[in-house]
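Presented below is the structure to which this report refers.
For this view, one protein chain was removed and the others were kept in their places.
Let's turn to chain A:
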């Protein structure tokens, strides 16, 4: 990119929110409601960017009455979370989601079911994100679209006091924002798979948090995959709950709807192409498909496929940390990190405490994005109000992809990104892991990292994205190698069972030197007993 000759844009605010998806939009709203001056910056366009915008999130939603319903929902999730979830966090997320979501009714027309009841839980992504943008603007928040953040800025005491970035639709003009507190809501990453809406989710928030000294948690849980028609991004899976699958010879495959579906599908795809028919979808749903999920029929229609009669080829796209769980370790439900002044929300934060070791799917993840945004926005506003601004110089924290350690030379960023894909997407490397395979991946990714860290000097959006992808892949692989068992989304072919000694969250971090460590003592003494009893 040609360096802009425009003067740097300089702003100051109480709370700065990085990312304009679900979590960022809710964070900006709640910070503004708490009386803070708020700026929200988005790499793309707040309203269309991020994985919610093109999807249809259902929220984890249990009314408070009768109380036994929430107790049951939480108890189920604690059990299915295999020792990594925490009931207290789940109650808080459920309650905040239930309270907050209906407040969007000014901007979003919630659906009314066939019995005339308003449904707040399931919303349509494009309308939801459009409504959230309107809500954010109605609170007087300043939005900078197409303004990726390139690095965080720290005060002399190490606390976070702003960001620096580039306005890509304004001639690449540099910007700098000073803030009392920063909320990172920059999403997770699918490692550039074709998961719908995830192209700009390159893990930038993870890299920036790590550069500031924060830790990651749960990075081994990146083995989530979602079905899509081959060669398409349409990873909306509702209709596939009634799918019938066939191999290349037309033989029906034994892939029933249920928790093993992804694994069975992946095994079948390793043997050859897999075809699918949606003829078993009930007729009343077929007739309403275009008003339930209007983007799903686009793909079939444009390819001239009748999915209810024809068989079409399917594939699985890797969801990385998006339908997986890992992210920046949060110290409390308010999204505090180990770095003062830095909060995280949504996919940018680790969701183990609400999702456990299994995928948060659409609904727990959405409830988490909403409620963690609300909590973090409020807490950041409180901090910004009480914090004394030093007024001193702010130190830029960005390193890899910005300043070469050795001699600067041209780095083939596209090749490095393809390299990340090649280590993170294949089933035999990410879904059916082995110690040996993970060691090979670690070495390959290490070489890429060294190449980028030694020689990239451009500090462009692309070089920073590539650094974020590489850093995230390296934490994921290192943590997967350290977890010598199979638990939830993390499967080791060489350690197929669960090890009760490993019922603990794994932290990771570091840039040039990756480290992995257990997060305190095992948390799962109780659920271990539960399993033994059942």
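Everything that follows uses one rule, which is that a contact is a pair of C-beta atoms (placed from the backbone, for glycine too) under 8 Å apart; a residue touches a chain by one contact, two chains touch by 3 or more; residues count from 1.
The criterion applied here is as follows: contacts and distances are computed from a predicted model.
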According to its UniProt entry, is the unseen chain "NAD-dependent dihydropyrimidine dehydrogenase PreA subunit", "Cytochrome c domain-containing protein", "ABC transporter permease subunit" or "YhbD family protein"? "NAD-dependent dihydropyrimidine dehydrogenase PreA subunit"
Touching the hidden chain, out of A:234, A:314, A:411 or A:467, is A:234
Considering the whole complex, which of A:13, A:135, A:200 or A:460 touches the chain not shown? A:200
Of the residues listed, A:66, A:140, A:250 or A:282, which one is in contact with the missing chain? A:282
Footprint of the hidden chain on chain A, which residues? 43-45, 47-50, 53-54, 56, 58, 109, 111-113, 119, 121-124, 126-127, 145-146, 168-169, 194, 196-200, 229, 231-234, 238-239, 241-242, 256-258, 280-282, 285, 288, 290-295, 297-299, 301-303
